[in-house]
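The other protein chains are all here in position, but one chain of the complex has been omitted.
And then chain A:
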Amino acid sequence: MHKLEHYDVVIVGGGIAGAIMAKQLSHQQQRVLVLEAGAGDPTLPYDSYLAYLDEYYRANIKVPNAPYPDNPNAPQPSVLDTAPIAPPVPNTAGYFVQRGPNSYGSDYTRALGGTTLHWLGTTLRMLPEDFELHSRYGRGVDWPISYDDLLPYYEMAEREIGVSADVEDQQFLGLHFSPGYVFPMHKIPQSYLDMWLTEKLADLQVERDGQAYPVRVVSTPQGRNGMPNPAYNNGEGYVPVGAVGRPDLGQRCQGNSSCVPICPVQAKYNAWKTLAAANPAYVEVQTQCVASRVLVDGSSGYITGIEYKHYDSQNSGAYTTHVARGTRYVLAAHAIENAKLLLASNVANRSGQVGRNLMDHPVLLTWALLPEATGPFRGPGSTSGIPSLRGGEFRANGAAWRVEIDNWGWNWPTGAPYSSVDQLVDGEGRYGADLRQRLNAIIQGQVRLGFLVEQLPDPFNRVTIDPDYMDRLGNYRPVIDYTITDYTSAGFAAAKQVSDAIYDHLWATDYTSYSPADAGHVTYRGQGYSYRGAGHYVGTHRMGTDPDTSVVDPRQRSWDHPNLYLVGCGNMPTIATSNPTLTMAALTFWAARNLLEDIAADKVLAGAELSALAE
């Protein structure tokens, strides 16, 4: 299957983390093999992207994975598989075995490019206080590195992804930037709704734990192409990266409004762009290769190979088994897949933390009709948010959240505008001019907020493996235990109160409704709240300063195996309130730097040995 007997580095996973690793290492002349479990043509032809687009157009239900067909040899979770769980009976409807008691509501994509194929493209940095949650508020754990440690790597990630944002807008709650720093591109123009809300909410204050906070609407940094900032990189500027194989397409976001599940022109970043920028002379990508075991030398602790199953066709479970060998190894397969693979191999788990501390951002949606038309269903999914309550003293008692302001009306909670048409035609028997008028009246005022609520690391929220649950190739299916704790529910309650205050202030009619029949539903202090998944899998192989309580060291290297690095959101000790991709990408640049440092150190060592021999 793979071409060389030995590589400098074998990388498992062809998503953004694996791609950044491959790019960074290949440009330092390291021979790299990337093993991707899912499908995808390693030459990244433009036509294969169009095939995803066709799949999306054909799909009846446009969920995030709609363009990326399920592949029984590398199965992926779908949001359509979630349902309320009645323990001890698990929900085994999809790829996950969900033991609950609460439903984990997120999906991811197993295909070359990973979940960046369908992400929204939100690229927020974490707050400085997010790195010190325990010392500041007595909750969760601290990170072994600080915001300032990560700052140069944030800048690398923002270049790689191509982030559009204005520094002036982003300086809040202690967020700071290198002197003179600007983002590669100016902020994406805010929507009419954003502007409208900015004005209407300017004088609104809300309370949490007795303290007043402003409700400030701020543009959101995004990994989609906007106007290049000529001041970027000390006046060098930035050239937006267009579609892979068709660089003339996608140089600016055109507002096609289908970012999730697929940007038709690739104005939104996806990991193909990074793979395409790797040094092709040094990178070999093999797809349809599912890593099944990490091989380890028992005495030295060194990793000696990755065993993987290669399948020729998604239509058959036939496969052949191979072993890829290299000097070093990087697992970049996803927080769930990395943990699964480590557990299946009994590797890197001296701490017993592998698979534990699984987090997400349970998203509390609220939706309402505004008293005037604000033009929803245009532009990228979200161009602004309300970050003013991302941090504060209240975090000692309840979860913080960020508010995402959505540009696509009630699309997420109700399936609008399609469902609105169904309702008016089938439900109310309307037609003709009356139908059009009513539809316009309903659609034009739709507003939807999303509160992305933080979770704390909890050892009992975890992914495990169980020989009773295997996929078609005989690999483990993830078994998920998941509980929404009171800390997070307190965040829901505060979120709903703030949402009420906002809608009151706007003279909006609140249509939010939560039902115990919803897949994700909790009751807290007598009130029911329904949440959805954000796709933010975090924490399953966290970094730390102590090998007994963490899986990787601050340099992102396995405590137990000196030639093994783990990358991806699994390394993050806490989730805080930012969408994790940018932070994960920054950590991956940091990991790549450290791995290259290891290689250089080995060379020095080898040089010393040689000169010793010569003497």
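The definition used in the following text is that contacts are C-beta pairs under 8 Å (C-beta built on N, C-alpha and C of every residue); 3 or more make two chains touch, one makes a residue touch a chain; residues count from 1.
Assume contacts and distances are computed from a predicted model.
**Student:** Which of "Iminophenyl-pyruvate dimer synthase domain-containing protein", "Homoserine O-succinyltransferase", "ATP-binding cassette domain-containing protein" or "Amino acid ABC transporter permease" is the UniProt protein name of the chain not shown?
**Tutor:** Checked against "Iminophenyl-pyruvate dimer synthase domain-containing protein", "Homoserine O-succinyltransferase", "ATP-binding cassette domain-containing protein" or "Amino acid ABC transporter permease": the hidden chain maps to "Iminophenyl-pyruvate dimer synthase domain-containing protein".
**Student:** Out of A:Arg252, A:Arg430 or A:Arg472, point to the residue that touches the absent chain in the complete complex.
**Tutor:** Of the listed residues, the one touching the omitted chain is A:Arg252.
**Student:** For the chain left out of this view, which of A:Pro72, A:Pro101, A:Pro189 or A:Pro547 touches it?
**Tutor:** A:Pro189
**Student:** So that we can see where the missing chain sits, which residues of chain A does it touch?
**Tutor:** Against the left-out chain, chain A lists 53-54, 57, 62, 186, 188-195, 227-228, 230, 239-240, 242, 246-249, 251-258, 264-265, 374-375, 377-380, 383, 407.
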